[in-house]
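As you look at this complex, bear in mind that one protein chain is not there, while each of the others sits in place.
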């Protein structure tokens, strides 16, 4: 895995502020638990409002964590005033997402000029962590106006 | 596109009841707006709690609609007492999901013995509909105990 | 589905020449059978050199047809002197690819400023056509030097 360096000295603050603007992340109770150059961790605690029909975390929640953490992994390597958008991702759901919390850990695999390819692993955790999903995605960074 | 027939005479009721058990769908305000053999439509109304950082519907919401509608498209063709699980899906986000509502329309492409492959188109709608995402996914149907 | 218009009056010739430069397409015997704005069809005839272990067309052949036809679907809408590259694709293999020929039909779904999202259906054909794979992919067009 490539070792990345941040271009912006503010990347942690930029990501924190962007994260807080995402009302949907607040709705599901997502927390940003790690921000490093090219690496992001996000988690949500168990909550009965986040379930599918069998009482597991909904695949939509799992997907959201994977997507958001891959996006910010890409943004962590961008220059100031950048914006990030997901263009595509695929997720394989490996085992039921059930436990005290759900944790997504994402990394940049390739920080290309135009496209940033990332990967994510999502774990359910009670006593131990269990891998419940893997994802790969493509992010695009553009210079924002604001 | 293949023309499908339902195996269960109860499939509409089964899907409606399963949908209502998904607390996450209630949290985001998703509504089941069409159930036909092999075809499902789900929508959510615009709601400031469902946004990403730029004020668009979050990709996690778009993904949830695609995922759920593909799952029920598969379940609509299954026998009674079946359960559906998503094993994987990929989504390409084509344009910002912004509008009065977000509508996912999904169809079964192949109802195999083990795997059910589905596709979904997600539209944002204000006056007109605009295609904002396409997805393909694999569902698995198992016989449930309850 | 959006209706597209070609920007280049030469797109058929451009694609034909690019196709002929692909030595791998010659190796597998692929033929360009339809070129329209935003739509491409490619096929290969049955050939014992293209099999996997059970005597079906290899998934690598199916994938090649999907990939190439999506790429040229994108290129058919680009300006002269453009080059096309695939950045990602996903393929679901629905049924064994066995028959007299394999035909891929691809269309542009969204011709964005940077990214061109396409979809492909691959059919095996003996007397009748049978859908054996669906794919979605992202192409990128850049202005070439030559």
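Letters A, B and C name the chains as they come in the text, with residue numbers starting at 1 for each one.
One rule holds in what follows: contacts are C-beta pairs under 8 Å (C-beta built on N, C-alpha and C of every residue); 3 or more make two chains touch, one makes a residue touch a chain.
In this text the structure is predicted, and so the values were computed from the model without any measurement.
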Using the definition of touch stated at the top, determine which of C:77, C:91 or C:109 touches the missing chain.
C:91
Which residue among A:13, A:26, A:79 or A:95 touches the omitted chain?
A:95
Can you name the residues of subunit C that touch the chain not displayed here?
18-19, 21-28, 48-54, 58-61, 63-64, 67-68, 83, 85-93
Absent chain, residues of subunit B that touch it
87-88, 90, 114-115, 117, 138, 140
Over the whole complex, note the residues of subunit A touching the chain we left out.
90, 92, 94-95, 109-110, 112, 117, 119, 131, 134, 136, 138
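The working rule: only the chains that are shown with their structure count from here on.
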From the C-alpha centre of subunit A to that of subunit B, how far is it in Å?
22
Rounded to the nearest Å, the gap between Cα centres of subunit A and subunit C is 32
Whole-Å gap between the CA centroids of subunit B and subunit C
28
Residues of subunit C that touch two or more other chains sit at 90, 138
